[in-house]
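Removed from the display is one protein chain of the complex; every other protein chain stays in position.
Order as written gives the chain letters A and B; numbering starts at 1 within each chain.
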Amino acid sequence: MSRAARGLALSAVLLAALPWVPGLDGNFARSLLSQMGIAAIFAISYNLLLGQTGLLSFGHAVYFGLGGYAAIHLLRAVNGGVPIPVPLVPIAGALAGLAAGIVFGAVATRRAGTIFALITLGVGELVHAASLMLPGLFGGEEGITASRTKAPHLLGLDLGSQVQVYYVIASWLLVTALVALAFMRTPVGRMCNAVRDNPERAEFIGYNPRRVRFLACSVAAMLAGLAGGLHAINYEIVTSDAVGATRSGEVLLMVYIGGVHHFIGAILGAVAITWLQVSLSNYTTAWLLYLGLFFMAIILYAPGGLAAIVVKHLAIVRNRAMGSVLRAYALALPAAMMMVAGAATLVEIAYRLSTQPEAGTRMKLFWIPMNAATAWPWLGAAGIATIGFLLLRRAAPRVRAAWDTALHG
Amino acid sequence: MLELATFSLLNGVVYGLLLFMLSSGLTLIFSMMGVLNFAHASFFMLGAYFSYQAGRWIGFWPALVITPLACGIVGALVERYGLRKVHPQGHVAEILFTFGLSYVIGELVIMAWGRGPIENRVPASIDFPIFTLMGTSYPFYKAMMMAISAGMFAFLWLAFKRTRVGLVIQAALTHPQMVGALGHDVPRLFVLVFAIGSALAGLAGVIGGFALLTEPNMAVALGPIVFVVVVVGGLGSIPGAFIASMLIGIVQTFAVALDYALLDLFKAMGVSVAANSALRELYAIKIAQAAPILPYFLLVLVLIVRPRGIMGTRDQ
Partner (left out) sequence: MAEPALCLRDVHKSFGATSIIRGVSLDVAAGERHAIIGPNGAGKSTLFNLISGRLAPTRGSILLDGRQIAGLAPYQVSRLGLARSFQVTNIFPRMSVFENIRCGLLWPLGHRYDFWRGIDGLSDLNERATRTLEQIRLTARRDTLAGVLTYAEQRALEIGITMAGGANVILLDEPTAGMSRAETENAVELIREVSEGRTLVMVEHDMSVVFGLADRISVLVYGEILATDVPARIRGDEAVRSAYLGTAHA
């Protein structure tokens, strides 16, 4: 079996087993897994644009949302008696995404780089505004709802339970991964890479870069629409935030943090950011700040994203040099944790004072009770953060040297 | 009707000048560094908040001076310790960095001042009517805004065209190594440019904080429109930014006052649209409702028809 086929088979097994792993078999966990699956499909579609073709889009949610709306309208029709099994409904989303990708892509891909980014920004704002102004199509503030259970049942499955929805999503995720990987291996897929690397040179070997970008945009939009369709089935409602700037920003963060240079990056980013959004927001109201800082840290210090970090460490393990690297981490990691803990404490107490004054000033952070109105939490946190920062400054060169030796001998 | 038109015009001019104050700094940074600064509107917001806070501690007039300085310093630090590191990675990374920065600044503002709008009231020293037209009085601070905008325009024009530094910076954009080889400290120039751009945005924020609501969403509401202005005017052109600001400012202000929809036009022409027609919703949209998105229509239109913008010189 070829490497690709083996990888896909393994992924299929993994995806199938996930909702039965102890700890992940509750409804909340399965719902989270479903969310991650949808995000992964959306992220893979976005990476086709950003990582593979070098196109930065600030309005990718347009295709996701329009796909979602198309799917939910179809679902309503199914509720009314149209005999289409629900697992196939996302195809309507994919088709809607494709249509939108062709229309908007034809406009946007006339240019590249910064202008393309601005066009996608403008189109995104337009579509979002339109979604609020045309209630017949988009349901206004309340959105459009439908039921996923009131439908013909395929193989006796009524999609009432979350685990069944998860399997539908997981299957489509595998299909998406297949399509994306296969597309990258075709002549036009390779030219996407070429146009990314050097659009001018691509012209001199006979290719119109605009055409290549247009094709990439269309395929990416189709897959995004598919994700939107699954979103519609999962939540049984689609509102205007599905086409909004926030969602466009989200997928951008996912893909960049996950890593644009590797296919797996999109999936890693989708999983990580979804998890952060859901879990972190339970612990703190400042989670958006942390996410933003994390994003900036990745840009500054790890531009290849999580995937690059993973790949680097796999290479270190292959070179059997993990031991020396771990020794370098021994100082750096505690220092980093000190810095983060101190800074986070400052952030948390500041947020408490400014956004939740009604909750009082007494709070418990890192299992330490403290009163935000007194001076010592501020001083203590600032002190710990500063010490951590200085230690990290000392330890960082050692870590870099250890990586260098581990990777290059 | 005349009264409405006159005040719409006046307010449109004021709004347009506000947009110009913002877009001029953005154009400066873009044309001299090639970076589309997503966080520019965030510096505007910082200006509004800083001046509010400084105003409460030391009074309005000192705050007017301190605030742009503070924003400039923040900008300089951001460039020196952040953007500079990202520069070798290319334009996409730079845009993303400023994109992340806009998130972060927005959250830091919430951390310091809370999620709701703050009472940024116009200080008494500038809140007197400068003239009375048709029974309604026009406040001094709006005239002050005009004066500050005009001053900005003059300052930037001179900086671009008349100073040696401006010439050097323009050269450094396209040939940084050559300019460096000629002995100029190119990285330091970039810090200077970014700082000046941010200071301008901060200055705009001082006044803008009175004209608009001062709240954490300010940057998100105004940011995209500023991009539209810069692109429609022509990336890299200050006069173009001025024309586009005025155009968008006036058109949008007039549009908000117009409570008509295409449906009304059809009715006047004697054409009737069926009650359950699919497009009826579209025709029923009033111009006033569509006003916030008119700039984006203009953006897409310009980018299709004349991507260079009204007076653009750079063709990306």
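The working rule: contacts are C-beta pairs under 8 Å (C-beta built on N, C-alpha and C of every residue); 3 or more make two chains touch, one makes a residue touch a chain.
Computed from a prediction, not measured in an experiment: that's the story for all the values here.
Within the full complex, the chain left out of the display is in contact with A. Per the touch definition above, the residue from A:Leu15, A:Leu56, A:Met191 or A:Ala344 contacting the chain not shown is A:Met191. Contact with the chain not shown here comes from a single listed residue; of A:Asn208, A:Thr246 or A:Ser281, that residue is A:Asn208. Remark: the residues of subunit A touching the chain excluded from display are 182-183, 185-191, 193-194, 196-198, 200-209, 211-212, 215, 219.
Everything below uses one rule, namely that only the chains that are shown with their structure count from here on.
Centroid to centroid, with C-alpha atoms defining each point, subunit A and subunit B lie 30 Å apart.
The touching residues of subunit A, when paired with subunit B in their complex, are 50, 54, 56, 107, 110-115, 117-119, 121-123, 125-126, 129-130, 133-137, 245, 249, 252, 256, 286, 288-289, 291-293, 295-296, 299-300, 303, 347, 350-351, 354-355. Against subunit A, the residues of subunit B that register as touching in their complex are 36, 82, 85-86, 89, 91-93, 95-97, 99-101, 103-104, 107-108, 110-115, 220, 224, 227-228, 231, 235, 278, 281-282, 285, 289-290, 292-293, 296-297, 299-300, 303-304, 307, 316.
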